[in-house]
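First comes the structure, then the notes that go with it.
All protein chains but one are shown in place.
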Amino acid sequence: MTLPRTAENALLAEAGEGTRVQLQQIVKSYAGNTVLHGVDLDIAPGEFVSLLGPSGCGKTTLLRVLAGLEIADDGAVLLGGRDVSRVPTNKRDIGMVFQSYSLFPHLRVVDNTAFGLRRRGVSKADAAKRSLDALALVGLADFADRLPHQLSGGQQQRVALARALVTEPKVLLLDEPLSALDAKVRVQLRDEIRRIQLRLGITTVFVTHDQEEALAVSDRIAVMNSGRIEQIGSPEQLYTTPATADVAAFVGLSSVVAGVAEGDHVTVWGQRLPLQAPADGPVDVFIRPENVRFAGEADAATDALVEESTFLGSVRRTLVRTESGELVRLQHSPGIRPVFGDRVRIALVPEPVAVHPRG
Amino acid sequence: MTTITQERADAVASALSPGSAPRARVRRSTPSWAWLGLVPFAAYVVLFLAVPTILSIGSGFFAKDGSFTWTNVAALGDPLVLNTFANSAGVSLLTAFVGALVGALVCYAMLGLNPEGVVRRTVDAAAGVLAQFGGVMLAFVFIATIGIQGVVKVFLQESFGIDIFANGTWLYELPGLILPYIYFQVPLMVITFMPALAALKPQWSEANLALGGTRSSFWLRIGIPVLSPSFLASLLLLFANAFSSYATAAALASQGSQIVPLQIRAALTSETVLGRENLAGALALGMIVVVGIVMALYSLIQRRAARWQA
Partner (left out) sequence: MNPLAPSRVTRSVIGVLVGAFFAIPLLATLLYTVRMPDGTYSLARWAGLFDPGMAATLKPIWTGLGNSLLLAIITVAIVLLILAPTMILVNLRFPKLRPAFEFAALLPISIPAIVLVVGLAPIYLQIGRTLGTGAWTLAFAYGITVLPFAYRSIQASIDAVDMRTLAEAARSLGAGWPTVVLKVLAPNLRQGLLAASLISVAVVLGEFTIASLLNRQVFQTAMVVVQKQDGYLPAIFTLLALLFCFVLLLVIGRAARGTRKARS
């Protein structure tokens, strides 16, 4: 896919600074259930932030409040410093891509893409030219005359993206845009979205329940649960220093085991591990799968029973249950092939770990 | 090795040896009895649908003595017959339009209502009943309402001095068909059109907003264009429905033949129409051509519309 040179591609030529997005103390309830408990989110211009969490955590609601499709019960939405809480959706100057195909079925691809421009009074000819540039950006310039039902799912979402971007909105909002697509297309498209976002420098909010997706594309990730942001940080931060057990389990599949912390180290299964931050007393310890290994007789280790083992190509992941009943996940070379029911011994690699006080 | 194993070994060996013909017998599926199972239905449909239709249309081409003739079919060009067809088409077109518009409004009013809720269910059931409402019973209802002794007619006359039959009792003539026909056209429209309206995705509305459109621009640029094929298809269905209708007219107009079905009645009950006897067949031919074309168009448009609803 060759992108037209910047000078000819109007969309790329206009790539600018990006807009700051702020959500302040957003509260939202439905029929007595509070879905958002005073959420705060500050997004820098041009930043790509993902809202990550399980179903029902409120991430989509937060996005829709930002879009104006829902009105918050309390709190403020600011775009570029301007309070748009009371501004209707069609005046907020946003670009939105929905999960299921929202292309208008009766319009050709180019007319779909030009729709927002036409609503803003752009002439038919200009709108068409700019739409073709946007379509070139997503690699679908040749499909301009097709109808949506003639396109694959991935192609339709690309058109939806072009349509959202061509009006050069202040912020790009994506509501699980890849969830309905095949795995392979999903990976391709998410990388493309990120590439385009970086070139255009547009502030982007991306909702997903897939942690791998969020890790791959985001500048920062906000992990949400039950209407609150549990932690917000870069992918590396969330991965290595999860703030809560939920974040640890959700991002990167950590295991949670019991340990006793003493200042700069923690003891797990008779083994001493350095701590990322000082702590004392009984703690939950978050162990990454790649930091657990099968131990030899001489090592300080614990016995465990294999529950399941999955071959993933370059690695193998095995789930074991220790004698104290803890479930621990190991990631190891495929050469070792544990089988359900095997007795094994596992030990920990002495990497610094994150902990959370228990109780 | 036991003899059994030896035999198996031999069998395998012989099967695998080069040049040996494949031993396995192909299990022939015997679906012949299954084809037999289609016969009852096929025979039934041929005997009671295909044959009558052919007889019906074909009879127009034969004179009473059995000889082939064009005179009956030619009679379709007679001004009287053409007038009848025009009447039928006119009433059908009018009631189809009114029924389609009102029905579409009803569907719109029901948008967003819980499909399991009381209102939706009652309307669905009511629409089902009224669309099926035997034509004769419909006639009775309207006679009771705006007939000479009709409740509403009497009420208007006594309370407001309005005599709806000042210029003749039109209920028993052509104009009298309009209100009863609308009465079953609207429910039929609701049944036929509701799926199309329900298939309008809320995402389109939200995408429209996100792109800067308004509610009215949504209906103007998206809603109505997307719904047009289904609306047209339903319109055609309503037209065919009214055109084919016999019972209401027969019950209201015990004599007379202002629309095609009534003219067929006249031809069948041996009132000589235009002095020809097998006119019924010719009229049937004419009717089938009209309804056939309309229904062919209907299924064509419906199939295209279904693409957008998926």
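Think of it as A and B in the order they're written, each chain with its own count starting at 1.
Note that contacts are C-beta pairs under 8 Å (C-beta built on N, C-alpha and C of every residue); 3 or more make two chains touch, one makes a residue touch a chain.
This structure is a prediction, so every number in the text was calculated from the model and none was measured.
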item: Touching partners, among the displayed chains, of the absent chain; value: B
item: Absent-chain contact - pick from B:Phe85, B:Phe142 or B:Phe239; value: B:Phe142
item: Contacting the left-out chain in the complete assembly, out of B:Ala63, B:Leu80, B:Leu111 or B:Leu220; value: B:Leu111
item: Chain not shown, touching residues in chain B; value: 31, 34, 37-38, 40-41, 44-45, 47-49, 51-57, 59, 102, 105-106, 108-109, 111-113, 116, 121, 124-126, 128-130, 132-137, 140-145, 149-152, 183, 186, 200, 202, 205-206, 209, 218, 223, 240, 243-247, 250-251, 261, 264-265, 268, 280-281, 284, 287-288, 291-292, 295
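Going forward, only the chains that are shown with their structure count from here on.
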item: Chain A and chain B: spacing of chain centres that average the CA atoms, whole Å; value: 52
item: Partner chain B, residues of chain A touching it in the complex; value: 67-69, 88-91, 93-96, 98, 100-106, 115-116, 119-120, 149, 160, 163-164, 167, 173
item: Contact footprint of chain A on chain B as seen in their complex; value: 201, 203-204, 206-214, 217, 221-222, 225-226, 307-308, 310
